[in-house]
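First the structure, then my questions, so here it is.
Every protein chain but one is kept in place in this view of the complex.
Per-chain numbering from 1; labels A and B assigned in written order.
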Amino acid sequence: MKVLYFPGCSLKNYAPAYEKSALHVAKKLGIELIELKRWNCCGVVYGLASDSVFHQIAAVRNLIRAQEQIHESGNEKLVTLCSMCYQVLASANHRLSKDPAALETLNKFMDEEEDYLGTIEVMHFVQLLRDYIGFEKIKEYVERPLKDIRVAPYYGCMLVRPKEVAIDDPEEPSILETLIESLGGVPVESPFRTECCGSYNVVVNKDVVKTRVFRIVRPLLRNSADLIITVCPLCAFNLDYGMKLASRDLHGRKIPVIYFTELMAYAFGLDNALEKETLNIFNNLMK
Amino acid sequence: MTVQATVEKVPKLKMVRIYIMGREYLVPEGLTILKAMEYAGYRMIRGVGCRAGFCGACSTVYRLKDDYRLYTALACQTTVQDGMYLVQLPFVPAKKPRYDIEKLKPDFSTILMHFPEVTRCVQCNTCTKVCPQEVEVMDAIQAILRGDIETAAHLTFDCIACGICSMRCPAEIVHYHVFQMVRRLYGKYIAKKSKHLEERIKEIEEGKFREEMDRLVRAGPEEWKKLYAQREIEPD
Partner (left out) sequence: MSEYPGYPEEFWESIEKVEATRERRLKEVFKRITPEEKEELLRKWHPDYRPEGKRPLRIGPNKGDSVPNEVADLLESHALIDPKEIDLSDIDYDVDVLIIGGGGAAASAALWAHYSGVKAENILMTTKLRLGDANTKMAQGGIQAADRPEDSPIIHFIDVIGGGHYANKPELVRILVEEAPLIIKWHEELGLMYDKDAEGNFIEIHGGGTSKKRMHAAKDYTGLEIMRVLMDEILNKEIPVLEFTPAVELLMDDRGQVAGAILYNLETKQYYVVRAKATVLATGGFGRLHIQGFPTTNHYGATMDGVVMAYRVGAHLRDMDATQYHPTGAAYPEQIVGQLVTEKVRGLGAQLVNVDGDQFIYPLEPRDVVSSAIIRECYGRNKGIITPTGMRGVWLDSPMIEIIHGEGTIKRYLAAMYRQFKRFNIDITKEPILVFPTLHYMNGGVEINTHAQALNAKGEPIPGLFACGEVTGGVHGKNRLMGNSLLDINVFGRRAGIYAAEHVKHASVGKLTLKHIIKWEELLKKEGIVTDRRAPMILPDYRGERVLSRAIEIRF
C-alpha cells in the first residue's frame, strides 16, 4: 500500500534513527511511505491554540499538500511518525471540520493555495500498523522473536488525548503492548505510561522533566524493564535526558530508550536499519 | 545615429493616472514606476540603485483601483498602471548580527543562536507572496528550521535583499540576513573545495610561471600580437 508521509522537523533534525528504522520496517511490510513534496513545520505548540485561526495555517497548509498528492497514493491518508505532529495535524483537521466558518476564513487567507476540503485522514504510523496491517500480520514478519525481552511502552500524552483525536484509550491504552507481544517481547507494566514527559520544558525548566521522568521510570526499574519504547522524538530525548538529570535519585540506573520502529526492525531482522549502538543493545539483551 | 529609445517618441502619447504617496500625477503609459516618478519630478536619492532589478533598492508597495490587495514590486522593473497607488520602502530597520564565519558551525544551532526569531515562523507564507524575485521564502525558512542548510542556500540564491518580506513578516524575521549567513555557511563548509585551485596557487607561489612571465611582460606588442594569433582556442 502507498501512504503519504509527513516527517516533521524533529525527525529530520534530531531523530534520524527513528525515520530510518520506520522506513525500513514500512518497506518490509509492503507500505511505501511517500514523503510530501513540500512541507513545512506543523506549527507545534502554536498550532494547538484553538482560539487563533492564524495559527492553524501551518498545519492546514500541510493538509493541503497532502490533498495535492492524493493521486500518488490513491488514498487520503497522511501518516506521521512524530506524536506532536500527529496531535497538531489531527487536532487542526478535527477542529476545522467542526467549524466551517473558520475553514472558510483560512481558505480565503491562503489564497495562493487550493482550498482545503477537509477530507485528509491524519494517522500516526503505529495506528496505521494496527488498523491497516494488523498485529497478526506483523507476527508473520518476525524473523528474530524477542526471546522474552522485557519492554516498557511509553505513550506520552500526544497520542491518547484529547478524546477526539486519541488513537487508543487514554487511561488504558494497549496498542504498544499488543505490538510488543506480537514481536515476541514481554510488555512491562508501566503505570505512568500516558503521563507527559515534560515536553518543551526541557528547554526552559529542566526540573519539570527531571521530576516527571523520575516518576515514569522508577516503576519500570522495579519491574525490571530491559527497554523503553516510545513514539515521539521529544519523549525519547526527555526520557533519556531526564534519567541523567535524576540519576542520583535513580541510583545511577538507566534503561535504554528506543523507538518502537527500531524494536520492529530488530525483530524483522533488518540490521542495516539500525544504528550500531542500538544493534549492540539488542544483541546484548538477546544473549 | 540616435540610439536613445524613449517612450516619449511614440506619437500621441497616452497618459495614465498614478498616485505617488497619495498625490496624483499624469504620466505616459509604458513607463516603469521609477521612470514615472522621475517624469513627475522626483530627483531620486533613496529608492534607486542599479535600475536593473539586482540591488533591491527600489522596493515599492502599491494598490490598484477597486482592489483591496497589497501588491509589491521593484520600481525599476514594473510598468505603471492606471490608478496605481504607491509608496516606496527604501529602508528596513534591521541591524545584522556580527559574526566570524571562521568560528561558526554549519547547522541549525548556529542559525538559532543568531536569529532565534526564526522559530516564530507561523508559516503564513506572506513572505513568499510578496517576494519580487519569486524566491520560495517560507520554504527556505522551513528548510532552515529542519537544519537543511544546503536546500535553503539554493532556494535563496536569487534573493536581492529588497526587504519587503521582512517588513511584512508577522514574526518579525529579517529573512535576508538569515539567508546571507546560510549561504555563506553552505559555500564555506558544505560545498566541496576545488583541488585544482590549491594546486595552481602552489604552482604560482613556487614560481612555476615566473621566468616565462618576466619575459612576456618585457616582450612588447609585436611579440604579443604573434602569440595572440597563435592561441589555441579550447572548444566549448
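Quick note on the criterion: contacts are C-beta pairs under 8 Å (C-beta built on N, C-alpha and C of every residue); 3 or more make two chains touch, one makes a residue touch a chain.
These numbers were taken from a predicted model, which means no experiment stands behind them.
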Q | Visible chains that the absent chain touches, using the contact criterion stated earlier | A | B
Q | Contact partner of the left-out chain, one of B:31, B:165 or B:178 | A | B:31
Q: May I ask you to list the residues on chain B that touch the chain which is not drawn?
A: 1-7, 9-10, 30-32, 35, 38-46, 48-55, 57, 77-79, 96, 98-101, 133-134, 153, 157-158, 160-161, 180-181, 183-189, 191-201, 204, 209, 212-213, 216-218, 221, 224-225, 227-229, 231-234, 236
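Going forward, only the chains that are shown with their structure count from here on.
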(Q) Nearest whole angstrom, what separates the Cα centre of chain A from the Cα centre of chain B? (A) 42
Q) Touching chain A in the complex: which residues of chain B? A) 108, 121-125, 128-129, 138-139, 142, 145-148, 170
Q: Mind listing the chain A positions that touch chain B in their complex?
A: 9, 12-13, 38-41, 43, 46, 54-55, 57-58, 61, 109-110, 112
